[in-house]
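Down below is the structure, laid out as structure tokens.
With one protein chain held back, the other chains of the complex are shown just where they sit.
Residue numbering begins at 1 within each chain, and the chains themselves are lettered A and B in the order written.
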Amino acid sequence: MSENRFNTATGLPAIDASGVPDHVAEADIRESAARERREKLRMFLTNWQGMTGLILVILFFASALLAPWIAPYDPNALDIPARLSGPTLDHIAGTDQLGRDTLSRILYGGRVALKIAALGVSIALVVGVFLGMLAGFGPRWLDSLLLLLFDTVRAFPTIVLALATVALTGPSLGMVLAIVIITSIPQYARVARTATLSLRNTEFILAERAFGAGTARMLWHHIMPNVIGPLLILAAMEVPVVVTVEAGLSFLGLGVLPPTASWGTILNEGYLVIRDTPWMVIAGGIPLILTTLGFTFLGEALRDIFDPRMGKGR
Amino acid sequence: MGFYLLKRLGLAFAVICAVVLVLFSLLYLIPGDPATIALGPRASPEAIARYAERMHLDEPIWRQFLIFIGNALTGDLGVDVFSERSVTTIVGERLGFTLALVGLGMGWAMTLGIPLGCLAAVRPNSWLDRVTGVLSVSTIAVPSFLVSIWALLIFAVHLRWLPAIGAGEPGDVVDQLRHLILPAFAIGLSWVGYLARMVRASMLEVMGETYIRSARAFGLAPRRVVFGYALRVAILPTITLIGMGFGGLISSTVFAEIIFARPGIGKLIFDAVMARNFPIVQGGVLVATGLYILVVLISDLLIAWFDPRVRESL
Partner (left out) sequence: MAKDTGTGAGAGEILLDIRDLSLDFRTPRGRVKALRNVSFPVRKNRVIGIVGESGSGKSTILWSILGLLAKNAEVTGGEIRFEDRDLLHASEPQLRAVRGEEISVVFQDPMTSQIPVLTYARQMRDILYRRPNVSVAEKRRMAVEMLAKVGIPDPEKRIDQYPHHFSGGMRQRAGIAMALLTGPKLLLADEPTTALDVTMEAQIIHLLQDLQKELDATVVLVSHNLGLIAELCDDVVVMYAGEVVEAGEVREIFHSPQHPYTRALLECDPARIDDVSRKLPVIPGDIPDLTKPRAGCIFAPRCQRVQEICRTEKPPRVARSPVNMARCHLLAGPAHDPDWPPDPSVITVGRGVEADATTHKVPAEQTLLEVSDLNVQFETVGRISAWLKGLETRHVDAVLDVSLTVRPGETVGLVGESGSGKTTLGRSVLNLVAGQAGSVRFEGQEIRAMPEARFKPLRRDMAMMFQDPVGSLSPRKSVRALITEPFLIHGITGVDLDAEAERLADMVRLPKPFLSRYPHELSGGQARRVGVARALALNPKLIIADEPTAGLDVSVQGEILNLMADLQAEHGLGYLIITHNLPVVRHIADRLAIMYLGRIVEEGRTDAVFAHPVHPYTRALVEGVPQPDPDRRRVHVSISGEVPSLLNRPKGCDFAGRCPIAQDRCRAEKPAHVTMPDGRRHACHFPLT
């Protein structure tokens, strides 16, 4: 993956990165751009991790969105005779202590996870990128101030901050969302800031200044497009973290409140009856793992293909 | 080195102060009487009055803050609402359990993860590399609290190999160690993958550097190039990432302590949240956060130790 750099060092014609001489026809250029796109697509399609990830992610979205139609039971319908049953034909994933169908609860629980992930990641991304670019491009004092702010927020381990807040406010979904957003903003902001700082003194930004471009133009047209790629990939990799935080807090009884179904509450209820039946903690854990694996695989594959410098790893 | 140390210490101090500020102001961000919020609606009027007096709630807010931060910096974190014992003492009693768990969890993760990352980087695309890659992504993707629950289910409930809850008999080292194994395994597992990936990525990055090629051009033995040269540089970003990822490790520890009913700081905070004992929450959170800040500070100093350029920078 370090081929590009190596090539220049070994004297491979680096100047004609696409190898086209001056007198080339327009069709050739279009063709080479299209070839590059095809090549990237092919790389993605042949990357088994990426494909696995994509399928899992689609599955996650589909099951959450379609839960009301595909769930076999109402998530809160009680089937007392069949309580705490293992997998049966009636209840494929078993039932809980009140006889509610675990599969249905998992499908509905996915909706909570999706909601938190979608809102949490997108809001944190937007705010984080904005603050990060501000810190990287603004005056020194603002940078220092924002850095101190980021460092302070990061100093609180997510769960610890959640515990401290919930101790005062009591548990709620809104609180979970707020915690998720606040703790993940510094992540995006730091990446955006570092990238902005390194771009800030590049010649092309200097060139824009020399042409008289204003700050807004430089940030929006010239810095943002170069910063956003890695951040989108980071966002994909953050989805598992967010889903995990929601499940974790709900597991501790600090997130979604019963009777609402969430993967965390299923695990919590399962944990309480773990000595009676293993099925609830198994069934509650599997969708969580599949979702986090899916987004991680997808994010990794995208990063390897589109941003080989960022991770280089698997 | 002196200036670098001074600067880092100053920064850590600033973050600690900011953390204290956040902890202090949490009470005031929520509308209502601070004492009632801190102790919950069910607290007795006497307890509320005692708390109000102790926290100097009749003073102006800025004075309250100065008193609070002054007390915190001198080690006075207030008193337990119920037992009237000093929070510092209570937190101190529990800290050892947390440190033992964190130390063991991180220790086994580092002894396995770092060499694995090195080996994978030395032979990119070998079977070892591929297996390491998939395993690390998978272990990172599985939430640590789920590992805790499943480990509890499999090894304690089902197989009955290891004890499920508590920290073991005081004074019985073997029993205490047996109680440590499962939680340490749970919090360390994802770190094995995390470390292996980080080491691999930064090793690969460094292996592409010109000076590594120079070392090879001078005919140095591969082992010397990898461990004497590449690892020497690649360890630097890894140390930073270990420091930064430590927050996540604390979150895992909190979960592990709650799930395995281990009397550490995390369990302490959780119980205090449930019992509406805000002084304990404040004290516990401050210590957990301080632990993170300390680790980041140590990692910065380690880098200065390893890298002469950082050591001499301002």
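Convention: contacts are C-beta pairs under 8 Å (C-beta built on N, C-alpha and C of every residue); 3 or more make two chains touch, one makes a residue touch a chain.
Small disclaimer: the values here were computed from a predicted structure and weren't measured.
Touched by the hidden chain within the whole complex are the displayed chains A, B. The chain omitted from view is touched by exactly one of A:98, A:149, A:213 or A:286, namely A:213. In the complete complex, the hidden chain is touched by one of B:70, B:96, B:115 or B:308, namely B:308. The missing chain, though absent from the display, is touched by one residue of B:156, B:215, B:280 or B:295; that residue is B:215.
The chain omitted from view is touched by exactly one of B:32, B:92 or B:228, namely B:228.
Residues 3, 6, 209-221, 224, 228-229, 232-233, 306-309, 314 are the ones on chain B that touch the missing chain. By the touch rule set out above, chain A reaches the unshown chain at residues 3, 6-7, 9-26, 28-30, 32-33, 35-36, 39, 202-214, 217, 221-222, 225-226.
Basically, only the chains that are shown with their structure count from here on.
A separation of 22 Å divides the Cα centre of chain A from that of chain B. By the touch criterion stated above, chain B contacts chain A in their complex at residues 11, 14-15, 18-19, 22-23, 26-27, 30, 37-38, 130, 133-134, 136-138, 140-143, 145-146, 149-150, 152-153, 157-158, 197-198, 200-201, 204-205, 208, 210, 213, 244, 247-248, 250-251, 254-255, 258-259, 266, 269-270, 272-273, 276, 278, 281-282, 285, 288-289, 292-293. Those residues of chain A that touch chain B in the shared complex are 1-2, 5-6, 9, 49, 148-149, 151-152, 154-161, 163-169, 240, 244, 247-248, 251-252, 254, 267, 270-271, 274-275, 278, 281-282, 285, 288-289, 292-293, 296-297, 300, 311-314.
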